[in-house]
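The other protein chains are all here in position, but one chain of the complex has been omitted.
By letter and in written order, the chains are A and B; residue numbering begins at 1 in each of them.
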Amino acid sequence: MNKPAVEAERSEILTEVGKLIIPFIQVFAIYVILNGHLSPGGGFAGGTILGASMILHRLIFGWDNLISRLTYDRVMKWMCASLLIYGALKGYSFLTGGMHLEVWDVPLGTPGKLLSGGFILPLNIAVGIIVSITVYVFFKLFYEGTI
Amino acid sequence: MKGPYDMGHLIANYYETGAIILFGVGFVTLLAHGNLIKKIIGMNIMDTAVFLFFIAKGYISGNEAPIIRSAKPASGYVNPVPTALMLTGIVIAVSITAFALSLTIRVYEKYGTVDLNEIIKMGGE
Partner (left out) sequence: MRKVFSVVLALALIVILLFGVADLPTFGNAENPSNNEVSYRYLEEGVEETGAVNVVAGIILDYRAFDTFGEATVLFTALITVIAVLRRDEDE
């Protein structure tokens, strides 16, 4: 475990403001991801906002708090699982449509509601997780020099 | 000035002209400085200029954004295809910048400087 190059000092203003604001940023990011098919936004923009909130949490609260929750193994497992889920969902509809098989397809629903559009909602969530983890790990590597 | 080329047309297409001037600015930044970080910044500026040029080709004046709420004919919306194509490009530009910066860190640890001329003078070790 290496120490970061610049040690953060404990400042009360930053700690108290951080405790209030970071939940709001994360709720807004989840809203942008889930409403990707109804309004502008989608997986990429929501994932960047979620990654920015994780960077802010790591900058304010030092490195003792996040060492136990966002370790290297857990983060890589989430990322690999998201990529495989995207591939499986996309491959299922791609291959059954291309070979003209008559298997079960996701119902489309009425446009305008939250649970509509077939596979668009799970794919948005997978892309959001991938982008947020990428942005956070880039910052962590360049700030501390190692995972 | 008229002739085979119409130069007043450049002012009417100010998005494309601005994008190409930005491309030139990034190109000069890439070539003229010796610092490695400034070269990477120049490459990022060239990427942004290409995105601006491409997305500006999809605009139709007087129409609105392609989010369909009421029943309008298809000629009342902006072209959605260039925007969808450039989303992938933006992500790839971020990946290339991150990779180039990580290689710069390794070069700095080995040679002690980020100036390209001095690295060449130190020789290939």
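In this text, contacts are C-beta pairs under 8 Å (C-beta built on N, C-alpha and C of every residue); 3 or more make two chains touch, one makes a residue touch a chain.
Owing to the predicted nature of the structure, the values given are computational and were not obtained by experimental measurement.
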*Considering the entire assembly, which residues of chain B contact the chain that has been omitted?*
5-7, 9-10, 12-17, 20-21, 23-24, 27-28, 31-32, 56-61, 66-69, 74-75, 77, 79-84, 87-88, 91-92, 95-96, 98-99, 102-103, 105-106
*Residues belonging to chain A that touch the chain removed from view*: 2, 36-40, 42-43, 79, 83, 86-87, 90, 94, 108-112, 116-120, 123-124, 126-127, 130-131, 133-134, 137-138, 141-142, 145-147
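Note that only the chains that are shown with their structure count from here on.
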*Between chain A and chain B, tell me the centre distance in angstrom, where each centre is the average of that chain's C-alpha atoms.*
26
*Can you check the complex and tell me which residues of chain A touch chain B?*
39-40, 44, 131, 138, 141-142
*Residues of chain B touching chain A in their complex?*
65, 67, 87, 91, 98, 101-102, 105
